[in-house]
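Only a single protein chain was left out; the remaining protein chains are all shown in position.
Moving on, here comes chain A:
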Amino acid sequence: MATTIAQFENVGLRYGTGAETLSDVSFSLDTGGFYFLTGPSGAGKTSLLKLLYLSQRPSRGLIRLFDTDVVTLARDRLPGFRRRIGVVFQDFRLVPHLSTFDNIALPLRVAGVEESELVSPVNEMLAWVGLADRASARPATLSGGEQQRVAIARAVIHRPEILIADEPTGNVDPEMAARLLHLFDALNKLGTTMVVATHDIHLLSRVSNAQMMRLDSGRLADPTGLLRNPPREAGRGRRPKPGA
């Protein structure tokens, strides 16, 4: 039976005194699932992801992550939860003065992994994303695609339970986009829950069994109620695509 890794119930988010950026958002994410989050610019995709990777607290509603209510979670307990999440930011957010190696090693160092124990996994990750020969390069000297791969390597080096990617193919050519998606699919097959925000509807068909979530003006389109109450399959988290 699939378990729920994240659950939103009637979540609303408002910045300052303005209108709600997200309104009454409710959905459940299964452990091991692959989810695309789509919607037009300004629909609230990044805001929803921020709530998911604990960069923001909602104005109202309930968010459960890893079976814990993270809305009321004490601030000093957040780091422990954040270490279970990998994030690929839209603008990569690589640390500009650190080398590719150091950027990828960052989550392991934050987690307190000894220097001697992180060299091998970081080198493996560099090879996996095809940047073994750019280990000492600074982000400014890398192409957009290379920076994207560093950001992905950094997000997955510590084997997060859930990987959140905000427009990961926004800055790369179609060929690189396909390669990145293949990489995400491989990670998902290893058991990582994937949440990928994208504009690119062509990506959706490239991952089998992926579920689509569509945001429009801060509201999640869920006409069938499947996102809120997903049908469970015994033994695995991934579900067939609706209509498949």
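One rule holds in what follows: a contact is a pair of C-beta atoms (placed from the backbone, for glycine too) under 8 Å apart; a residue touches a chain by one contact, two chains touch by 3 or more; residues count from 1.
Just so it is clear, contacts and distances are computed from a predicted model.
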**Q.** Protein name (UniProt record) of the chain left out of view, among "Methyl-accepting chemotaxis protein McpC", "Cell division protein", "Methionine biosynthesis protein MetW" or "YciI family protein"
**A.** "Cell division protein"
Q: Specify the residue from the set A:62, A:78 or A:176 that touches the hidden chain.
A: A:78
Q. Of the listed residues A:29, A:65 or A:105, which contacts the missing chain in the full complex?
A. A:105
Q: Could you list which residues of chain A touch the chain missing from the display?
A: 53-57, 75-76, 78-83, 87, 93, 95, 97-98, 102, 105-107, 109-111, 115
